[in-house]
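Before we start, here is the structure in question, set down as structure tokens.
Yeah, one chain of the complex is gone here, protein chain that is, but the others are all in their spots.
Coming up: chain A.
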């Protein structure tokens, strides 16, 4: 799973969803892999306005990537700063979470990630 996926996922337990702590999920014992993807500036420019930047900053810090700025770059910054563009591309498009767990900040449930596929099926007592 691309790291970017974490910007769209939350805890599957119904009662956790109303709490802001259920997003983003926190990676644990993460094994990452990097894909070689061609840089697509247009994709990044159009992606920025729909990202939850704060959540991305948290995810990125928890996985040990260089710290992201507090607010998202403007389109102009992205277009003029080649390093920023490449860093974001590498983080969002090339970084894959292959093994590990995703932990909910509310209920503490750990969702396993195996061979790049997270498992969000809950044990019957949590459904």
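The rule we apply is simple: a residue touches a chain if its C-beta (ideal position, glycine included) is under 8 Å from a C-beta of that chain, and two chains touch if they have at least 3 such contacts; residues count from 1.
Here, contacts and distances are computed from a predicted model.
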Among "Checkpoint protein", "Protein FAM114A2", "E2 ubiquitin-conjugating protein mms2" or "N5-glutamine methyltransferase", UniProt-listed name of the chain not shown: "N5-glutamine methyltransferase"
Residues in chain A touching the chain absent from view: 1-2, 4-5, 7-12, 14, 17, 23, 37-38, 40, 42-43, 46-47, 49-50, 52, 93, 111-112, 114-124
